[in-house]
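Taking it in order: structure first as structure tokens, then the write-up.
Only a single protein chain was left out; the remaining protein chains are all shown in position.
Chain naming follows the written order as A and B, and within any one chain the residues start at number 1.
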Amino acid sequence: MTASKIAVSALAGLLAISPALAQEKYPSRPIEMIVTFGPGGGADLMGRQTARLAEPVLGVAIPVANISGASGNAGLTRLLTNPADGYSVATLIALSVSSWAAGLGTAKPSDFQVVAMMQNSPSMLFVPKNSPYKTAREFLDAAKANPGKLRVATSGLGTQDDITVRYLASQGFQAKNVPFAKPAERYASTVGGHTDALYEEPGDVAQFIKSGDLRPLMVFDAKRHESFPDVTASMELGLQISDLPNFRTIAVPAKTPKEIVDRLAAAMNQVLDKPEWQKFCRETYTCTEKMTPDQAQQVVVKFHDTVKGYLDRFGAEQQSQK
Amino acid sequence: MEVFDLIGAGFAGAFQPFNFAVLVIGLLVGVVAGALPGISFVNAMAMALPFTYLMAPTQAMAFLGGIYAGGVFGGSISSILINIPGTPASLPACWEGYPLTRKGQSRRALAIAITASATGGLVSAILLTFAAPPFAQFALRFDQPEFFAATVLGLLSVIAIAKDRPVISMLSLFIGMLIGTIGVDPMYGLPRFGFGVSEMQSGINFTVVMIGLFAIGEVVDLIAAKPDLSVRREGGGGRGLSAGDLWRIKGSIGRGTGIGCMIGMIPGAGATVGAVIAYGVEKQASGRGRDFGTGIEQGLAAPEAAKNATTGAALIPLLTLGIPGSAATAIMLAAMMLHGVSPGPLLFTGSVETVYTIFASMLLANLLMIVAAALVSRGFSTLMRTPPAILGAFIIVLSIVGAYGVRNNFFDVWVCLAFGALGYVMKRTGFPSAPLVLGVILGPLAERYFLTSLANYDNDYTIFVQRPISATILGLAALFVLWSLWPLLRALIGRQGKSRKGYT
Partner (left out) sequence: MTRATALLLRAAPPALIVVAALVLPGYLLPNPEAAALVGEGEAGPTLWPTMLLWLVGLCAAFWLVRVVWAGLRAPPPEAAPAAAGRPVYNRRLAWAGVAMTFAYGYAIEMMGFAVATLLFLAAWCVLGGIRRAVVLVPVAAIGTVVLLYVFVALAQMPLDRGRGVFTAATTGLYQAIGIY
């Protein structure tokens, strides 16, 4: 009976307590970390590591809520409908931003204030262990010799994966885009040799790289990746497709007060400095330089415009062909 | 024998007090969560994930493995006792288990379910321990056309299950598959049937549909009918299970286990698909197909064995290749990655002891499950004495929490409530609801595999019969349909013959 009495009296006295709460200093209660994808993926790992390491820094619990669906837009919608009081933060990653450019959802970069850039990594092209192609050059030559014969496993059409495949085609290296909605099925298809190549960021397939089941051929970047000094950069082959990085950020609604954004940004910077985070980002090849909220916001805005630019260009080409 | 040394070391690891305690707690949490209507084992594993931060990787895996094995079984407790599947995989347990309860044999039904589940789980854990790497290599040879063929087999077994009125059952299945197409498509990301509602882009989740149709629909019916629940406990739940009884259903358990081990390795399919196919096959193979739906023990044992046999099998691609095939194994992957351990081929060369401790924990989990399941079953049987109104109120709260917890999205709660109202209407009018749920589960899988197959093989529609494994599965599926439709066809021919005789 005591528990019920407490509950009843608590309910009765609630309105009396509540005004006092508003005066307290931030953060005074748990901060909800909205992970915009399901458990087990790259965004989930980033969100959970961030939450775990930021808890002691901020001094409150940071429970993780996976709100998945519609390329991350379901969780981002939830962030925007929650009060902009700093008690909800969300993972905002490149895939979601490119989905806005492709016309999914109603969100735009200016709806959000990015707090910190947590991870960033270029994408790479992988082939299975026993693939006949040893170098990027060989792969591209084969694509040129047999247009549309080589099959590249990607995450879908209209994504940065698709943009890269279409860009290669526009340069005369035509390969077929085979979209897989589930990452696990995508990796299995290339490891099992059912597709000829895989477009992915290295961190998500780290175990296959280390075991040798996947061989990196090319990194889509201006320069070689420091963890893969032997892997050709796309720029070396004259391919101008180094502007589609896979970034993962933590964001809050744009209306959030500046003090709260700064408090969160300071905490995130402390997280990035922790040796545990350093180990995590090295293992996933995603270490990035620290940025201020405004710099990070700029990266997101620029990425959105770049993707939109590519898609408009391809759309116009498709129209003219018809 | 090096393998046995490793297993011995694994068991030594699994029996360390803390590891062992974590495993037992996981099992109990899993069985209880599975048995609660609305809360599925995937919910429970996601909720348990933060607790694994504090554990070593092997302990995290033992904990989650315990919830997984226990939860996949637990759903059947509420299926058998109150006709509400605790998890989607326990749907077939309603069809034969609940009729047994109505006959006053709930204890016997639970004993069969526990034994079959534990056997299936144990066999697949043994398979995992001794044959994981070769099986993983075998599984890698499967591509999208093979997955599609297996899904077709699942869809066809739904039709084969239809007792009478096959057209209405097919309609229900197709409506379910149509509901499954709502949301963005798997290739272009185009929203379908959005009706301008942005939440529709995320699609309709099958767990949410199942909770609505079965849990909420059933509880609403319960409050209006006011049945005397104590009737179901007449005669103390019937007699137990003897060794002789077990021997009689060994074939069903064996078939179910085999099907579960195969289906478990297919990414995306999992326990529900395994259980449904096993039920469909059993209906044909047991020789008692005509009586299915009235509480046939074989029809309970086979899907129970199959769904737990998928647990060990699903861990094979996860541990050997680092490829999670289902939501449950993705959560296990997350737990390992958070500790900086990546599953995959390197796990077997690097930290062999970790791997064998996980193996031993899975073996142990399936043995201990018998005790945990029996305990929790007894507790739930007692809970059934609660007045139906109070029981119903809590089932609805749990259903809504469970529907919400699938994606932490409130839109899902509205979907669940809408399907609750629909489920009530379907129940009153006798429109079959199980094919609809299975359609929502299997439809999106079939579409995804179908479209990816075509994209990967130059839009060649004959690819499904060109590839030997996929052609074999499709051939089996065709045989299966003929086999299950044979009595119907014969009856049709027979009736025509008779009526012709009547006229002449």
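Everything that follows uses one rule, which is that a residue touches a chain if its C-beta (ideal position, glycine included) is under 8 Å from a C-beta of that chain, and two chains touch if they have at least 3 such contacts.
If you're wondering where the values come from, they're calculated on a predicted model, not measured in any experiment.
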- Message: Tell me which of A:32, A:161, A:200 or A:221 is the one touching the absent chain.
- Response: A:32
- Candidates B:208, B:358, B:373 or B:417 - the one touching the absent chain: B:417
- Note on the structure: Answer key for B:54, B:243 or B:390 versus the chain not shown reads B:390
- Task: Just name the one of B:126, B:285 or B:401 that touches the chain not displayed here.
- Result: B:401
- If you put the missing chain back, which residues of chain A would it touch? 1, 3-4, 6-8, 10-11, 13-15, 17-19, 21-22, 29-30, 32, 34, 61, 63-65, 83, 157-158
- Note on the structure: Touch rule applied to chain B and the missing chain gives residues 47, 50, 167-168, 170-171, 174-175, 177-178, 181, 185, 187-188, 190-196, 216, 219-221, 223-226, 387-390, 392-394, 396-397, 400-401, 404-405, 408, 410, 413-414, 417, 420-421, 424, 429, 431, 443, 447, 450-451, 454-455, 459
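The working rule: only the chains that are shown with their structure count from here on.
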- Query: Can you give the whole-Å distance between the Cα centres of chain A and chain B?
  - Reply: 32
- Across the complex, what residues on chain B touch chain A? 46, 49-50, 53, 140-144, 183-184, 186-189, 191, 198-199, 201-203, 267-268, 317, 321-325, 327, 330-331, 333-334, 337-338, 340, 342-346, 407-409, 448, 452, 455-456
- Quick one: which bits of chain A touch chain B in the complex? Just the residue numbers, please. 38-41, 44-45, 48-49, 52, 63-71, 73-74, 77-78, 99, 102, 104-106, 151, 156-159, 176-182, 184-185, 187-189, 191-192, 194-195, 206-208, 210-211, 213, 279-280, 283
